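One structure below.
Missing here: one protein chain of the complex. Every other protein chain is in place.
Order as written gives the chain letters A and B; numbering starts at 1 within each chain.
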Amino acid sequence: MNAGDFSTILPLLLVTGWACVLLLVDLFIPRGRKAITAALSALGLLTAIALLLSQFGLEREAFKGMIVVDGFASFLQMVFLLSGLFGIALAYDYVRRQNIERGEYYTLLLFTVAGMMLMAQAGDLIVVFLALEMLSLPLYVLTGIARPRPDSEEAAMKYFLLGAFASGFVIYGVALIYGATASTRLSEIVAVVQAGQAIGGLLLAGMAFILVGLGFKVAAVPFHMWTPDVYQGAPTSVTAFMSVGAKAAGFAALLRVFLVAFPDVAPAWAVVAMWVSAFTMAWGNVAAIAQTNIKRMLAYSSIAHAGYILMALPAAADPAVASDAVGAVLFYLLAYAFTNFGAWAVVLALEKKDGQGLAIEDYAGLGARRPALALAMALFMLSLTGVPPTVGFVAKFYLFRTVLQADLVWLALVGVVTSLISAYYYMRVVVVMYMRQGEPEVRSEGWLNATVLLAGLATFIFGLLPAPLMGLAARAGLLTFLR
Amino acid sequence: MTLVQILFLLFGLVTLLASLMVVTSPKLVHAAFWLILALAGVAALFILLEATFLAVVQVVVYIGAIAILIIFAVMLTRRVMHDTGPQVNRSWWVALLVSLVLFGGLVLMLAQVPALAGTPAPLMVDQETLLEDLGRALVDADRYVLPFELASVLLMASMIGAIFVARPPSGSEERSGER
Partner (left out) sequence: MIPLSWYLILAAAIFCIGVYGVLARRNAVAILMSIELMLNAVNINLVAFWRYMSPGVISGQAFAVMVFAVAASEAAVGLALIISIYRRRFTVAAEEIDMLKW
């Protein structure tokens, strides 16, 4: 080991250390002035971003391959850090308004971000598992942070029980793979499998268990049951962060583990991933139609999007398409992050103190009352549907193209058809906003507006000029998965 | 049948039955005590596998800390834990089906792997060397220091979370004091 090893986890160390320091500093910040804690935590994330940028392009293994730094890791870490910043911006006024302002909110958020960052650069199944726990445990607590509100507590409980259950599956799968290959290092596993020394049965079973466990984490059908209740019960600022960050982290693990460690057994998992993806897209979109609560609707929408992203996994099973597919996922995750944070920010602006203002009907008249906000929301809905000129369209186009390249025409067709179905419920929000009369009570808070503005601009601009970002994502995918 | 095999069957059966009682016992306190027996059975299996240190850790951490914590939780929440009435939900048969299918699949898979029928070579080193190796591995920068430190961070993060959750919500101290 040498100092170079530490430089690879420097951003991660910074976020973790900052969280610990912040915990102590927070003790001296009087109640009611927790805005300082928020600012400090944002400062920590910004420093980490600067650090990450300064070593962008770095590519090496550290700690004997337990930690991998490459384009994939750096890109995703950037997504996670940005999600953390958005999460803080959304929480800033919301927690005060909801009377749930606690310093620990930001500490726990930083720990979660640290877990996600670790997930992006994990090169060993033990580290993947620890990262999974490190990002999940603080999230369970964050979900329940609105206590004593019963729905928040219940959501935390459900999220915890199902999350721990899913972790059990992941770790059982990891243990089986350790038995099959006598190693947990991804690079060693692939070598053992290629040499034909792995025990096939154990390997396949282990993969299945990991797929199930991570399927729970990214909310893929049929492991999605927890999502609507947890998303609805959690404080909205936490839901927004969770729907972007936790999902992206789950996909980071899925891609890294399956593409790096098991490319040689690709036919086995590709078929399963294909069907799971198709069912997730179909069920998520169909179930979303019936929702009248915007949080539940967006929860089902996030299930549906998990299905879209999952399409890339069977596509990536084709070695010729693998790096393209990874690039498409990275771009999709970033596009989804911008769009989704924007949409949730609008939801936050309309939510009232007692949890009212969350029905889709409550958006009636928004177009007349707050034209800019309504325009932004319309843009986010278009982007979630995948209509140009938004970033969501570009992301979907790019993703569907790689799926077609892998000759999975029917899967791409399912994607297109379900996207058409999704237009129905996304457009309903737009119709309600502009066509119905109403007097919505809308908040205007600095950071909330800034988030909407930033997310809206990103959704629009990257929709028109996706090339630079897409090049970055494609290069990140290329660097890692084209060996 | 050798003595070791008989011991394995004995401990295995005890662990299995205790685990079954954990998930079927109608009284929660009983379930918690069955859990302790199951954990002790696992510790005995660790000894059979010559992982004596882990057996000790199993007793100290699992039985000594986690199981006791669970018993505390059961006692603290006793008033609302219905000891009467069904302890399983309506769709318990689906759960039974899922776990039976899972078990069937796993056994089928395990039975088909010839490599698993073998018996182990005797351990070349004594327990002390083994323990020393484990200790060194956990702090060796080229081996497991990173996961080890991550586990400590994880424990701290969860401790912060647990303390935060267990503390009465701010602003309601007065009210909870009245109770």
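Everything that follows uses one rule, which is that a contact is a pair of C-beta atoms (placed from the backbone, for glycine too) under 8 Å apart; a residue touches a chain by one contact, two chains touch by 3 or more.
Remember, it's a predicted structure, so these values are computed and weren't measured experimentally.
Touched by the hidden chain within the whole complex are the displayed chains A, B. Interface note for the absent chain: among A:Leu109, A:Leu176 or A:Val429, the touching residue is A:Leu176.
Note that of A:Leu130, A:Val260 or A:Leu310, the residue touching the chain absent from this view is A:Leu130.
Interface residues of chain B with the unshown chain, by the touch rule above, are 2, 4-5, 8, 12, 15-16, 19-20, 22-23, 28, 31-32, 35, 38-39, 42, 45-46, 48-51, 53-54, 57-58, 61-62, 65-66, 69-70, 72-74, 76-77, 79-82, 86-92, 94-96, 98-100, 102-103, 106-107, 110-111, 113, 116-121, 123-124, 130, 133-134, 137-138, 143-144, 147-148, 151-152, 154-155, 157-159, 161-163, 165-166, 168, 176.
Within chain A, the residues in touch with the undisplayed chain are 126, 129-130, 133, 137, 140-141, 144, 147-148, 150, 153-154, 156-158, 160-162, 164-165, 167-168, 171-172, 175-176, 178-179, 182-184, 225-226, 228-229.
Throughout what follows, only the chains that are shown with their structure count from here on.
Looking at the complex, you find that chain A touches chain B at residues 1, 5, 16, 19-20, 23, 31, 63-64, 66-67, 99, 102, 104, 107-108, 111, 114, 118, 124, 126-127, 130-131, 133-134, 137-138, 140-141, 144, 147-148, 199-202, 204-205.
Note for the complex: chain B touches chain A at residues 105-106, 109-110, 112-113, 115-116, 141-147, 150-151, 153-154, 156-158, 160-162, 164-165, 169-172.
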